[in-house]
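Only a single protein chain was left out; the remaining protein chains are all shown in position.
Up next is chain A:
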Amino acid sequence: MAVCVAVIAKENYPLYIRSIPTENELKFHYMVHTSLDVVDEKISAMGKALVDQRELYLGLLYPTEDYKVYPSHQLCRYGYVTNSKVKFVMVVDSSNTALRDNEIRSMFRKLHNSYTDVMCNPFYNPGDRIHSRAFDSMVTSMMIQVC
């Protein structure tokens, strides 16, 4: 279901980025990069408005856009920010199954839990790229379901 998953650090550099159709990897990197602006906008907008509680899940970042190579795919981007300002961006192919909001939320929750586990690993230095195999296998399980 997920076509590309990215974990972006507080300083806006990628800690982990992986996409499924590996031939168009650069295109996904570009999509994630452009989504970061939208994420930042949402965070600062929520800060200024006098909302009592700020949600971590940001929702759909960008209207769906047609994929140039395979015109049948429609790609949606979703965002999520943790309390430590680490951002998760997910690009989802919604042509096959319409994914409900709850499913996306649960995917982000799993990502957040796995990221927290990586942080608690004493051999991991915060700010490095994520090489954990457990994290990799969790992301693979999220991506493999369609293909």
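Some observations on this one:
By definition in this document, a residue touches a chain if its C-beta (ideal position, glycine included) is under 8 Å from a C-beta of that chain, and two chains touch if they have at least 3 such contacts; residues count from 1.
One rule holds for everything that comes next: contacts and distances are computed from a predicted model.
You can't see one chain of this complex, but its UniProt record names it "Trafficking protein particle complex subunit 6A", from the set "Rab proteins geranylgeranyltransferase", "Beta-hexosaminidase", "Trafficking protein particle complex subunit 6A" or "Sestrin-3".
The omitted chain makes contact with just one of the residues A:Asn12, A:Thr34, A:Thr116 or A:Ser137: A:Thr116. By the touch rule set out above, chain A reaches the unshown chain at residues 10, 46-47, 53-56, 81-85, 112-113, 115-116, 119-120, 122, 126.
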